[in-house]
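Could you have a look at this structure, given as structure tokens, before my questions?
A single protein chain has been omitted; all remaining protein chains appear in their positions.
For reference, chains read A, B and C in written order, and residue numbers begin at 1 within each chain.
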Amino acid sequence: MSDVAHTQDSYLGPPYGLGAWLLTKDHKRIAILYLISITIFFAVGAMFAAGIRLELLTPKGDLWTSDTYNKLFTLHGVVMIFFFLVPSIPAVLGNFLLPIMIGAKDLAFPRINLLSWYIYIAGAIITLTAVFTGGLDTGWTFYVPYSTLSSHTAVTTAAVGVFITGFSSILTGLNFIVTVHRMRAPGMTWFRLPLFVWAMYATSLQMILGTPVIAITVLLVAAERFLHLGFFDPSLGGDPVLFQHLFWFYSHPAVYIMVLPGMGVISELVAAVSRKQVFGYSFVAFSSLAIALIGFLVWGHHLFVSSQSIYAGLVFSILTMLVAIPSAVKTFNWTATMYKGAVTWDSSVYWVIGFLGLFTIGGLTGLFLAAMGMDIHLSDSYFVIAHFHYIMVGGSLMAYLGGLHFWWPKMTGRMFNDTLAKASAVLVFIGFNLTFFPQFVLGYMGMPRRYHAYPDEFQVLNVLSTAGAGVLAVGYLLPAFYLTYSLFKGAKAPANPWGAKGLEWTVPSPPPTFNFESDPVVNEPAYNYNPGREVHVG
Amino acid sequence: MDLLFLFIAAVSAFFVVLVAALVLIFAVKFRRRHPDAVGADIHGSLALELTWTFIPFVLAMIMFFWGADLFFRLARPPVDSMEVFAVGKQWMWKVQHPEGVREINELHVPIGRNVRVTLGSEDVIHDFSIPAFRVKMDAVPGKLTTLWFKAEVPGTYHLFCMEYCGTNHSAMIGTVTAMPPEEYEAWLAGGGSAGGPAVPPAQAGEQLFTGSTYGCSTCHKSDHTGVAPSLVGVYGSQVQLADGRTVIADDNYVRESIMVPTAKVVKGYQPIMPPFQGLVSEEQVIQIIAYLKTLKADAAPAH
Amino acid sequence: MASSSTPLETGAQGHAHNPNLQHHFYSMSQQLEASTLGMWVFLVTEIMFFGGMFMAYIVYRITYPEAWVLGSHHLNVGLGALNTGVLICSSLTMALAVRSAQVSSRKGQIVNLILTIVFGATFLVVKFFEYKEKFEHHLVPGPHFDMTLPDAGQQQLFFSLYFMLTGVHAAHMIVGIGLMLVILTMAIRGRFSSEYYTPVEISGLYWHFVDIVWIFLFPLLYLLGAHLAAHGG
Partner (left out) sequence: MSEHEHIVTPTGTYVATFVALLILTALTYLAAIHDFGWMNTPIALAIALLKASFVVIFFMGVRYNTPLTKVVVITGFCWLFILFGLTLNDYLTRPWLGVPGR
């Protein structure tokens, strides 16, 4: 299939100029634009992280002033979440792959797709303006009344930046939903969709239903600060806890916006490395939807010690326990997929194993926090920090890197150095655990988060953690080098270097501008490594 | 609580090891032996899916009930607790004991006694946390919150502000000193560590209530003759509101009645009480409440 | 799941030549369905967007019923009702504009679109005078708020939400009018016909949505405790 004579140029081919890229409507080029931008933001966020870790080497606050430190972790959180992890997999891998995977020539609304990138950039620029005009020191959670009445930093600007960026995510989600509904190739039924598409669909649902609420919430904060309106001001009788409800109504689903795409990537990778149908396809597919739905019902678990009604806490706690079940189902299905597979030891499997290990730890520690009595002790401590880094960095980021490597040959048409990729995965895994495992212990011992200086007895573990961050840094820097190197010197990639299934592997690497030489027709289920019998899944 | 921690930790460890072990074993045992090899034709198993839905579900429910039970015990202070008041402000804790002794960023408590801390905040959200006792609660401006604990072993423990509150959040720390009851009494008698006149909060509240600054008692007379309801025995009772609802007069109800009286109007009275928002400080509210609590229905005070 | 309409049933038949068909769609009907679905999904995000403010409204209204009634009495019911009528008119003309496109009546489109724009502008003008009145009466929250009013603090919460809700709504009207101007120019150029009227249709959806928001805002903001006022309260 891949050797058909090229009738179209690859999407990387002409037209070249900057204008042709910046005004492109091709989902693949837009994906590359996103790839470049979020990589920059990851670097920015990582520099902030380095600042945090270096300060925490010593108990005294001696490297930065406390105001600077507060800005560091705030900006680290804001940049990493809103400008890196939320757009990462959806806007890069999703943009690139979703249309190809379902056999479409593009997303339903190519112009809106480009617009959403511009909105993202506009939001990013405004937020960066805030960084240089006073910074931001509210924590990424913007809690009122600190953010509205007390902080002296550029909260309004940053809030507007986040507000704008929100629309980028809304438009991406909207585009994906319509595309999945309306653009599938003939024969591409819902149950033949790759699981990555299911995950993206579930993610998009959360984006369109949740993001508007954070948008209006930060707008209210901006209006309260800037126009002196009052929404949460306690001196007018306003309730700061209301803000927390509105904030977490989005921001809890947002954590699934950040992990579901990663889960989708892992589903693809697990199937490809084992050359086997994903175990329990429909369970994995529906667990994505279940997470998307139940994920909206649990936000109150961030408010257990906020003076929220304890009865409301009960409801949120039990629902939180329920939302863990679909994740458990997925984890077990991935594991079972490898059973009797033909498992490769290419770099891909390293990312998969890394993800499974770290996500499981991260997820299970979420249960400590979901058990209300336990959360009283652990809330706002380093235990929480460790919990979410395990999921977001150990899980999602690992999956993102895994996916980026896996589809790199498809996106760029070049092969990278697999040995270095393995080294990078191993380094990330080790460095990661070294950085964040001690934080569980710290949290249990009672070390509060967002502390610029801390009591002496916590030092040993903090030094370990900073050392781990050093290892982690090497693990992240490595791909930057060998992937860039591959662009110029890498071997040309065949259409299907991994021997994987899926429409994206039937087109040349890199794919032609309109993805397919001829309109694709699908007549087999996903991951059909054992062709011959049409199966019912279950 | 630490038992619950161990339980969840054990469950977690079990699943982490299980998943990790299975993944590694499968990855090694079923490694690709031939470049074109494909995996076995297995699609799923309903029985397995149900098993691994059900077992985590049961475990999660155990965690939920256990955690909820603990939480409810921590959320409801026992009746016999000794009452301490703490008000957070950027960036310190102002603590007052029932006998009136004040301290800043320190809290002395007797061991073996339930201690209830009522929290207020003058500016932004803070969080009063004593990790060693496994307790923590936000101090939210605009309302009062509580937590309670019982120290068992004498010693000094960390007191942290655990909700981010600005520049010196990480310096908003202090110590909790747990001491045997006799030592505690002696410490109290010595005027605590800060010294200064020790007016018990309830007494201070009485002065505020009857004094002329706010003039509460000109309207609120204990014999129901005033234009306002008598506040004797109100605290903790069921109050009938003008719009037909009934509410329990807890800390926040009383606080709201003082700050924004029209929010909940008592049945049979006109909403003429002036709002004291911005006049009465959080600390004074706490004192007035402490005073109102002493006004038991049976023992009407003299004035 | 609506797997019903397989996108391809129409295949690449004759109308693939319609100049308005974008390259990545197979047929005009696929394109139309994608666009309308897109707009509906967008409207759902709009519901949630306003939902955040309504949430705040509900919470504070439950907490401070008195202040809410007091605040509501300061609003001008007459103007609010007038604007409700104006918006309903504009919705009618909008619907008729879409219909004109469906039956390929260029004149109908132009007339109805212009009327829609005029009604929309009327709404904004009325709104402007309402705002002006609030400024003059010191009802804008912040340092200039009339603190002698009973429950001044909580009334500020009311007015903050009033300005935010109606302000964001007005912003939507402005965007809507801009959209209509674009559609109008396209209609004048004769771009729409029964073969192709997607832009008119989806802009119409947006316009109606903005109307619906106002349908809720009117009773919730203007008419609270109106019976108390009517009986001299």
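In this section, contacts are C-beta pairs under 8 Å (C-beta built on N, C-alpha and C of every residue); 3 or more make two chains touch, one makes a residue touch a chain.
The structure presented is a predicted model; accordingly, all values stated were derived computationally and were not measured.
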Problem set entry | Chains in view touching the one left out | A, B, C
Exercise. Looking at the whole complex, which of A:Y34, A:F96, A:F232 or A:F249 touches the chain that is not displayed?
Worked result: A:F249
Exercise. Which of these touches the unseen chain: C:Q22, C:N76 or C:Q102?
Worked result: C:Q102
Exercise. In the complete assembly, which of C:M28, C:A67 or C:L157 touches the absent chain?
Worked result: C:M28
Exercise. So which of C:V77, C:A152 or C:M186 would be touching the chain we can't see?
Worked result: C:V77
Exercise. Contacts of chain A with the missing chain: which residues?
Worked result: 181, 209, 213, 241-242, 245, 249, 296-297, 299-300, 303, 308-312, 315-316
For this session: State which residues belonging to chain B touch the missing partner chain.
Result: 75-79, 81, 116, 235-236, 243-244, 247-253
Problem set entry | Touch residues of chain C, complete complex, unshown partner | 2, 4-5, 10, 28-29, 32-33, 36-37, 40-41, 43-44, 47-48, 51-52, 54-55, 58-59, 62-63, 77, 81, 84-85, 88-89, 91-92, 94-96, 99, 102-103, 194-195, 204-205, 208-209, 211-212, 215-216, 218-220, 223, 225-231
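By definition in this document, only the chains that are shown with their structure count from here on.
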Seminar exercise, completed: Rounded to the nearest Å, the gap between Cα centres of chain B and chain C is 44
Seminar exercise, completed: Chain-centre distance (mean CA atoms) for chain A and chain C, in whole Å, is 34
Problem set entry | Junction residues of chain A, two or more chains touched | 235, 237-239
For this session: Identify all positions of chain C at which a residue touches two or more other chains, and write them in rising order.
Result: 63-64, 67, 153-154
For this session: Using the touch definition up top, name the residues of chain B that touch chain C in the complex.
Result: 243, 260, 262-263, 265, 271, 275, 277
Exercise. Can you name the residues of chain A that touch chain C in the complex?
Worked result: 104-110, 112, 170, 174-175, 177-178, 181-186, 189-190, 208-213, 215-217, 219-220, 223-224, 227-231, 235-239, 242, 245-246, 249, 514, 519
Problem set entry | Parts of chain B lying in touch with chain A, wherever the complex brings them together | 1, 4-5, 8-9, 11-12, 15-16, 19-20, 22-24, 26-28, 30-46, 48-49, 52-53, 56-57, 60-61, 63-64, 66-75, 90, 123-125, 127, 129, 131-132, 134-138, 140-143, 145, 158, 160-171, 173, 259-260, 263, 277-278
